[in-house]
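Have a look at the structure that comes next, please.
One chain of protein is taken out of this complex; the other chains stay put.
Here is subunit A:
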Amino acid sequence: MARLVFLGRLADLAGAGERAVEPGPLAEVLALLPPDLAIALLDERVRIALNGELVGGPESIVLRPGDELAFLPPVSGG
């Protein structure tokens, strides 16, 4: 399994801070999520981190077993 992590208000939308998913291309992973959550995750202001490293965009991501993909909405600061 791989893991999606939701920060900030995305956690409320997802109903949990994280969710275990089957590995595979991200587009296929997102297609199995509730549509409103998938749309929110693909908002251009949401940054993405794969295994703790920021990555450019969701297009080319393929989740492998054990991967952690975090969705980071705009921060509200310290």
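Basically, a residue touches a chain if its C-beta (ideal position, glycine included) is under 8 Å from a C-beta of that chain, and two chains touch if they have at least 3 such contacts; residues count from 1.
In this section, contacts and distances are computed from a predicted model.
Q: Can you pick, from "Probable inorganic carbon transporter subunit DabA", "Phosphate transport system permease protein PstA", "Molybdopterin synthase catalytic subunit" or "RNA polymerase, sigma-24 subunit, ECF subfamily", the UniProt name of the chain not shown?
A: Not shown, but named in UniProt as "Molybdopterin synthase catalytic subunit".
Q: Any idea which of A:P35, A:G52 or A:P65 touches the chain not displayed?
A: A:G52
Q: Can you name the residues of subunit A that touch the chain not displayed here?
A: 5, 7-9, 11-12, 49, 51-54, 70, 72-78
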